[in-house]
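Here the complex is missing a single protein chain, while all its other protein chains stay put.
This part shows chain A:
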């Protein structure tokens, strides 16, 4: 998945007007700023901490999904948004970090005993934590320098962990709700679709004679 704009699919793609990447970060942080603004002004409803915690987690998942949508969009619809993928992935990480900080500080009040018990005893917390831990090395190796240092292939292999993170994120969501409400199931279906597409695509490639070394 090493991304170079010179990839074959890129040029014939449907050309969208290019916007500066900084704008993606700018727009991406709007929900967080808005949430904190509303939270401080007591406009997040009766249970503001829980609202903030859930909303930040949901935005992390949405950005993770956006990151995973880049490749299928390019391969299936020739829409090339590759240059924004790093920004989207990092936004997913920053939202996951804010979500985690909200849990640690506002929800649990940094009660380490309670947090430790949660991590050990509650599968949804265990999975949530593990998902965050997976995202850390991906965020740390998101620079051009890291890609050069690691080499494209090793970097790409490491970054396939994002698939595991996506599965972890939806499981975490499903396990935290009562019964089977539609919203987490819809997100699970989207992630299944995005990962299933890759599986089918890679099986297809393996079946066909290779033209280029992998």
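Quick note on the criterion: a contact is a pair of C-beta atoms (placed from the backbone, for glycine too) under 8 Å apart; a residue touches a chain by one contact, two chains touch by 3 or more; residues count from 1.
As a working rule, contacts and distances are computed from a predicted model.
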Exercise. Mind telling me which option in "Acetyltransferase (GNAT) domain-containing protein", "Protein-methionine-sulfoxide reductase catalytic subunit MsrP", "Gluconate dehydrogenase" or "Beta-ketoacyl-[acyl-carrier-protein] synthase family protein" is what UniProt lists for the chain we can't see?
Key: "Protein-methionine-sulfoxide reductase catalytic subunit MsrP"
Self-check item: Residue among A:76, A:101, A:117 or A:140 that touches the chain left out of view
Solution: A:117
Quiz prompt | Touch criterion as defined above, residue of A:106, A:130 or A:158 at the omitted chain | solution = A:106
Quiz prompt | Residue among A:23, A:40, A:146 or A:199 touching the omitted chain | solution = A:40
Quiz prompt | Hidden partner interface residues of chain A, rising order | solution = 39-40, 42, 44-50, 52, 106, 108-109, 111, 114, 117-118, 121-124, 175-183, 185
